[in-house]
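Here we show just some of the chains, and they stay where they sit in the whole.
The chains carry the letters A and B, assigned in the order they are written, with residues numbered from 1 in each.
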């Protein structure tokens, strides 16, 4: 399987490599898009370098930060946050030599995340995604790092998929017994796709009952933004608003790290939401982890040619967006897409 | 290694996938000839399908049987015992779509085994093997499922091989010390090979002594039937008759599952045979497992080009039968083969 065909992700984009709190003067190894990175913080800022000393290939994350530079643990070669080699201990000739440099990646710190631009051959285009409500007054925001055993495409589709909920999460969101026919409006632009669900009753599962005991009109959107952001937005009645975001960082073709940012405004008090919703969310995630792991395992043998129907509302569009980006066609005109689909939920 | 060269087995044949008792309304995953199958039972019978939902590739064996159909655990797509898709939950359009079907395999239930015809592209030819004495009066029949760490050819040869017994099973069958010269008559037809051992004394090992304390004239045949049946038949004196059969199901090129069916008629009472013979047989099998595992491990590096002598009575013929079948040459005339070999046992 090549990255182009599997929706693994594409280089010329910003990805979350770590939270700000994780990046200190202790070198941190992280893998993004299959590339081993070392992250470290000096007074000049955060460095993100290829985690491999050019001298003998040892990971720089085994070394140490000292005097504003990252030092390899094997022979002490040192590098600044841009990757330039600043010293070779024992060597008399002080002439800098570009052959001794290590690849550096552009970095942004924003809303508590360290974002890395994964194409070192071109200057960054645009800025990282902003989580809309992460700092909004009246909202409780919870962050969580999660690992999913699947590629970006499978993980993003799963996160935004409605029809699997009565089966994988039986009893928690929707039940098989009592379905309603609703309308789904899909809109795809150059770099995102969104579904609005119209006429959806309040989900009957226990999670929704706790968040919104009084019920009310439901507004529900699912969205995917290139390169890797998923967003589920619910409004139930006047006072309840929940936005689940995750930056899905491709680690390998078969694993994805989610940096989830969930913002909730609810009449239910915070002290009640937190101890119930977080364990429930982790339990739900563990159910998806199991099914994604099986999908990934099978794809290793049978590939990922799948049969979809019209109620696979987002997956085929996420695939199209990713594949266009992987082929470098993002700037070419894509036909605007808008469609209504009727579905039983 | 390709299947053709290793005696892995061939598709157009019946293989045991499970015992009847194992196949219930809880989906059962089993691998035959490298193909993951899901077996399940409804009121209409037993289904054997490729264990992969066409929708997102998840194993159907993680799902459930309900209303006469097998349902996927991810989105609830359901399939009948033939593999046709009977429902996609949430989808309004009820038109059946053959693209949503999953490959189904013909099934036979016989003598307590579920046999599967492993070539879905052609109608079954003939019926599964019948175990001669499994239901015969006066015989005690014991069944056992065993896993051997080797391909079909290595496992079948090992099961029918006499010269390894004084070494791998020292003391149990034959001893190195006191050999006798005997005549072996080999006969091979289109789809089977058999050896008759003439002049063999009663084996001196403890197993034979228990089964036949009084001794007597020994009649001994070893047989292999395509695609995968081994048979060892002993008569010792008038009253002792034992037929060891096993359907050897190729699981992967390196592992084989044996469905053993052993029928015994002996003057020794049943209550005495059972507690002694079964543990002894399992111990003997564990000795073969060890040597087969080593043979398989070495073949991964060195291949399976072996040096044989004329006392490798059956292995080369089993290889010939399997290779002809794998090449689809079973219906072509093969020269009849009959030969006598003298050997020390």
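FYI, a residue touches a chain if its C-beta (ideal position, glycine included) is under 8 Å from a C-beta of that chain, and two chains touch if they have at least 3 such contacts.
Remember, predicted model here, so these are calculated numbers, not experimental data.
The complex in this file is a homo-oligomer whose displayed part has 2 chains and whose full count of copies is 3.
Convention: only the chains that are shown with their structure count from here on.
One simple way to say how far apart two chains are is to compare their mean CA positions; for subunit A and subunit B this gives 49 Å. Note for the complex: subunit B touches subunit A at residues 36, 52, 54-59, 62, 71-76, 88-93, 99-100.
Subunit A meets subunit B in the complex at residues 154, 162-164, 166-168, 176, 179, 181, 291, 294-295, 298-299, 301-302, 304, 306-311, 342-345.
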